[in-house]
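A single protein chain has been removed from this complex, and every other one stays in its place.
== subunit A ==
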Amino acid sequence: MTRYIGRRFIELAIVFIGVTFIIYAMVFTLPGDPIAALGGDRPLPENVQAQLRAEYHLDEPVWLQYLRYIGGLFTGDLGTTFDGRPVGDRMAARWPITITLALTAFAIEVVVGVILGLVSGLRNGGILDRTLLIGTILATSVPVFVLGVSAQLVFGLQLGWFPIAGAGAGWPTAYLLPATVIALFGLASVTRLMRGSVVDTLRSDFVRTLTAKGMPRRNVVGVHVMRNSVTPVLTFLAIDLGYLLGGTVVIEAIFNLPGIGALLFDAIRTHEGPTVVGVATALILIFLMTSVVVDLINSLLDPRIRHE
């Protein structure tokens, strides 16, 4: 087991370095000169630009800049924006909102998706199964912004249950509506995946053995089928959580939540390299950590992974 965890972390380190370098290199080789852009319509004097470039090490080769950056990461320094603020501080203000939003959405997606998938799988081919299939596909097909705006209109304006914008009302009131919209989008995948997994498991020989042993249906489904079906779903959910954290831009904009998605969007628009890389790096780190955690959970659930 320790060996397994060790191997996972080494893999994680390799992926981390590879991916951050690619992002770093891409952001800083993008066309457009952020220093020149700082001055807006009135270009800064040549010597000021040169000084700024030296200050931000932009005159050095990309790989050296990258090494400096990684070195900084280990001392907790995420770099400085071109207007002189630490990237760490800018992100710190934004993360709680995005994390709250994403985790709320994630929780809704997991609980609802797994339950719907289980019910669907047990009623394979029945009316309920088909209704759920159509329902979840519909929910996925409607663009997020349409869902978001409609939800604001119905639940925010007409029914007045939730605020339509801002994080001021706190959790859960301010987050429930946007989180549900995000969750609805991912729900179809989780439900379908869980459903397929349940159907496969129900067909397997050991379920027949359990029935032949005289185990009650409740036990067969609740203990054996659940634990066997949930592994592939978890793997998908790990990827999905990363997506949720980085992909809430549209929802944050619609519901006017000052989260990390809004920050990332602004940073890309203004060629704010250090911020883009900082946010991306943090996202990658979260993404990788989640996948390790999920792998560990999977290996606890399935001894075959543990003993591989």
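Simple rule for what comes next: contacts are C-beta pairs under 8 Å (C-beta built on N, C-alpha and C of every residue); 3 or more make two chains touch, one makes a residue touch a chain; residues count from 1.
Keep this in mind: contacts and distances are computed from a predicted model.
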{"item": "Omitted chain, identified by the protein name its UniProt record gives, among \"Glutathione ABC transporter ATP-binding protein\", \"LLM class flavin-dependent oxidoreductase\", \"Cytochrome c biogenesis protein\" or \"Glutaconyl-CoA decarboxylase subunit beta\"", "value": "\"Glutathione ABC transporter ATP-binding protein\""}
{"item": "Of A:180, A:228, A:248 or A:281, the one touching the omitted chain in the full complex", "value": "A:228"}
{"item": "Residues of subunit A in contact with the chain not shown", "value": "204-206, 208-217, 219, 224, 227-228, 301-304, 307-308"}
